[in-house]
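Right, chain A next:
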Amino acid sequence: MLEFKEVRKSFGPLEVLKGVDLTISKGDVVVILGPSGSGKTTLLRCLNFLERADAGSARLSSLEVDLRNATKKEVHAVRQKTAFVFQNYNLFNNKTALENVMEGLVTGRRIPKEAAREKARRALDKVGLSDKLDAYPVQLSGGQQQRVGIARALALDPEVILFDEPTSALDPELVGEVLGVMRQIAADGTTMLVVTHEMQFAKEVASRVVFMDGGVVVESGTPEDIFGRPKEERTRQFLRRVLPEEYNYSI
Partner candidate 1 sequence: MIEKYFDASYIWSSFPQLLPFLGVTFLVAGLSVLFGTAAGLLLAAAKLGQSGTARRLADGYTTIMRCTPSIVLLFLVYYGVPFLAGQFGLNLHDVHTAVFVVITFTLQFAAILSEVARSAILAINRGQYEAAVSVGLSPLQAYRRIVLPQAAVVALPNFANGLIALLQEGALAYTIGLIDIVGKANLIVAANFNAHALEVFIALALLYWVLSILIGQFFGFLEKRLGKGRRTVKAA
Partner candidate 2 sequence: ADEDGVRKVKIAYDQSSKPMSWLDENGNPTGYDVEVMKLVDEALPEYEFEFVGTTSDDLLIGVEQGKFQAGVKNAFWTEERTKKFLYPEQFLGLSSAGLVLRKEDEAIKSLEDFASAGYSLAPIAANNAQYTVIEEYNLAHPDNQVKLKAGDSFTVDVVQWVNEGRVDGGVMIEGPFEKQVTAEDGPYHHLKDEVVYNEFAVIKTWPLFNRNEKDLAAAYDGAIEQLKKDKKLEELSEKFYGRNLFDVLESAER
C-alpha cells in the first residue's frame, strides 16, 4: 500500500508539485502519464527523499512519514522498502553490471555474497544481459544500461518499485520482455509506480492510470476509463494528440 497526501514542492519560485494526492493498493501497477516537465520525476524523488518536499506525507504499508520532516531513520526505512529505476539510469560507474545489482543486496540488505551473486545473475538474466555481467557502465549501450538499472531494482524484492521511464531506451522487442517481467512481479504482490510515455505500456500493464499536468493530478482511473472515457478536457486534449488516427494503422 502506498499513499501520497498533499505533496508540495517548489524549486525557488517554480512550484512543481501543487499538492498531489495518490493512493495505490498493494500489487497495483499505477502508471503516471503527463507532459514533460509536469513534475512526475519530482514526485517519485520526493517519496524516496532524493528531493525534500515542502509539505505532504506518504504512507508505505504501516509506515507513515512526513515528507518534509522525516527523521534519518524514517528516510532509511522508506528507502529500504522501495527501489528506484532512474530516468538517466545512474548506474554505479565504478562497478560492473553484476556488482551494480549486488551492491544493494550485499551492503544494503546484508545478504551473503554468494546468494546475492546468484540473485543478481538471475535478475540480469531476466532482462537479457547474461553476457554483460562483467562490463562497466561505460562499456554498455544505452539500452543495456537501462536494463541493468531495472535489474538492480528488481533484485531487491522491495515492497514498492518506482520506475521513471524504464523503457525509454529499449527497443520494442525488449519492451515486451521487460513488460512481461513486470507483470509477473506485480502478480507476486509488488506495488509499482511507473512514469512512462508509452501509452501501449500503460494500456497493457496498468491497473490504474494517473494523468498529471502542471503539478497536479488531473484525472485518474482504470486504463479503460482514462483512454476510453476521459472526463477532463486536458486529458482528452493530451490523448487526442497522443493517440491519433494513425495509431490504428494496419500493416
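The working rule: a residue touches a chain if its C-beta (ideal position, glycine included) is under 8 Å from a C-beta of that chain, and two chains touch if they have at least 3 such contacts; residues count from 1.
A quick word on the picks: all candidates are chains of the complex that A comes from, given by their letters.
None of these values were measured; they are calculated from a predicted model.
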Query raised in the report: Which candidate among 1 or 2 is in contact with chain A in the complex shown?
Result: 1
Report summary line: In the complex, chain A touches candidate 1 at residues 48-50, 72, 76, 79-80, 82-84, 86, 88, 90-96, 103-104, 107-109, 136-138, 152-153, 156
